[in-house]
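Just one protein chain is left out here, and the rest sit where they should.
As written, the chain order gives the labels A and B, with residue 1 at the start of each chain.
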């Protein structure tokens, strides 16, 4: 009976996101069946390693689904709900607070019509939490109790959830000075089947415009026992990269306002470093130093092989008042017009042909996909087109992305899907969404006789499993046999 | 027989603009039936109030369909027809002139294939004017006579037309110094069911780069009995806003080349004012003053609650020669790359969380929809995504708009459809077009199981009726009972 009821929920419908036209739908279905059960590769994201290492039960539905998810909090805020009312920044929440936040979400559920947040949650609630109704003002308390009860069950602890999601590799994002103890803890758990690997996030250590740059550099030099010279600074970064590599990292992440790079004389870069350290660098000098450092980071990748993910063009923490009150990553990033061609030219002129370089480019200005990113990835062996990100990680934009870049680079220079999320429970839903959309896209190529069914079957497997692995040099098989077709998502019994 | 013949016209087909795929078409039809008869809310447009107040018969078909419609005249001009040959700027036209203009339109009808101008006129001609043929060189005279005859019928006077269109609210755009006598005249007509409200158009009073700024400010100060100080200037603007509010205005319109705003010290702004008044402001100073004034306008909205519509990024009257010959708004606006994030940051940093702020953002650079406008509206309670405008007010762009913004903001932070037209007869056609396209868009979400039919039914009603009302704070019901499903368009018997 419950099963019947759940079967009517949109998140249970086998054809969700597949195209309506019957011929295309049939082809898309066939393709989807071939990859639905493949393990998830998540080479870039923001689930905190501590969450998995500590493996404590989630406190309550609000701290699972609302407060850490800036996709959700920003839209509620846009409809006039103060962030404080949602418990943002007040974690851990008292039960009354958590219930209030959950109630607001349920009451405002209709606001999410047409958004991926609705799609993901309507997938997660029935498929992971056995919820049998869509959220609404009238069932808010019932759903809260239902989910809250599940959260007390060991099967709903973070590590157990991750395992049930069939995630082969999950990358976290980490401060360069992290000791990565949580990752070590996870590796020691022989029964835990997901390979959780760190990622070194660098921008706050190379951009003097970052408020924390002076303190970060001092801490970096101290942690690596280096003196305050430019050579030591570079070596200290290399030290931490080596440390991350030894702990399984395959990539370094860099989020910047633009894609500027520069090839500077070492002495010039050193002089800029000294001025920035002395707090005397002008804005232009700070910018030039940062541009030069992006090239240095790429040079270090020539040597240690770390993939560089470049996330460009977002005015982060746009609202300074809210930033000061609630801290970063509360949903108020506003993208800008973003170019890549001119900014990357110095770096690519120097290192573009080097087999050690691997640069995955992400934008929030989708006009750059076909205009700059795909032409760059369609020429340089080391450049890849990063998957749609943040505001663009949704069905319509994902299809626009495929449409914009595929003709220029084919599939093999696209990164494969990247969830980039801190919302743990949404990971399988996001990857499943991407697989369905890729099947939808491929079904069009098949019905238009641009791809045979056999070719489409190869491509969908490549996009789902091989590409994210090869793009991020995930050559190992992790802790589990890779590629086994395991059912996904695994409904709890 | 006539009815049969008209039924074959494209403008009579019940499924026009609905998707071809049968499952989607069925859903779209069902949705459309639910909103086809809802009253029209037109919270921003350019029908002159005088036209309705004076309620004189239209002079002839050319002055109804051609000379005032820069959508039509610009495309004929692009095909080599001189504006003078169409009677532009020569109104009132002698009959020979009017016939000539109409003949040109009919002869060139094939040039409009694929454009919304064709779609609108092919809707209006049979549905409002009982025309039974599409325009062509051979029937130009017949159609002219047919329409001209109708124009002599009282049922085709402006006010009667508006009523037959089932328009609940119609906003005009007015000079701040207008006495709004025409609006008063209309309110006195108890039998007239449309609520015609004024809108204060501000840019020529706050932008010293505007040729008419010096004269406008002098006139403003004189009209409000104020002396020439910055404080008086601000107060004079507030006076006119209050006057407009008392006469039913709910919004203030501002059309600028960019979205720059600034938060300046009052003394700095006053000094810039004085320099501008003295004709001594540099271009940069004039620009900074304008940016500061946008913030002042928003501060005034905190107090009086007027919604601000910001139309940004159009190089108006691009062709100076034609501008000097024919005046403004002849179709030669050319859009520019347009950003919003950096420009609006000062204003939003100051007022973004204020419940009194309401800012509806319009762009002609559609890359800004998903990149900047939707992220802003998806965070700030007071920011809304304005509907596609001018060149983008057409089926393909409207669907691209829904696709670009819905995932980011849902439906509730979109403005609802805005016709923004001076072509009175096209109003029902434009709104009907928007309703059909929204049904088409929603039908896709339904067949992909992203929205239930019930949810889609709520959304289509919200988009059609509630949203334009709530976005523009149209809380009253106007002069007629709101929301009654009245048949649209009402064919004359």
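Following the convention adopted for this analysis, a contact is a pair of C-beta atoms (placed from the backbone, for glycine too) under 8 Å apart; a residue touches a chain by one contact, two chains touch by 3 or more.
What you are looking at is a predicted structure, and each value in this text was computed from that prediction instead of being measured.
Interface note: of A:408, A:425, A:439 or A:474, the residue touching the hidden chain in the full complex is A:408.
Across A:42, A:216, A:251 or A:444, the single residue that touches the chain missing here is A:444.
The residue from B:110, B:137, B:155 or B:181 that touches the chain not shown here is B:110. For the options B:274, B:319 or B:342, the residue in contact with the chain missing from this view is B:319. Interface residues of chain B with the unshown chain, by the touch rule above, are 10, 13, 15-21, 74-75, 77-80, 110-116, 118-119, 315, 318-322, 331-337, 364-367, 391-392, 394-397, 400. The omitted chain makes contact with chain A at the following residues, 21, 23-24, 337, 339, 341-342, 345, 348-349, 352-353, 355, 367, 370-372, 374-381, 383, 403-404, 406-413, 444-445, 447-452, 455, 458-459.
Here is the rule we use: only the chains that are shown with their structure count from here on.
Distance between chain A and chain B, defined via averaged C-alpha coordinates, is recorded as 40 Å.
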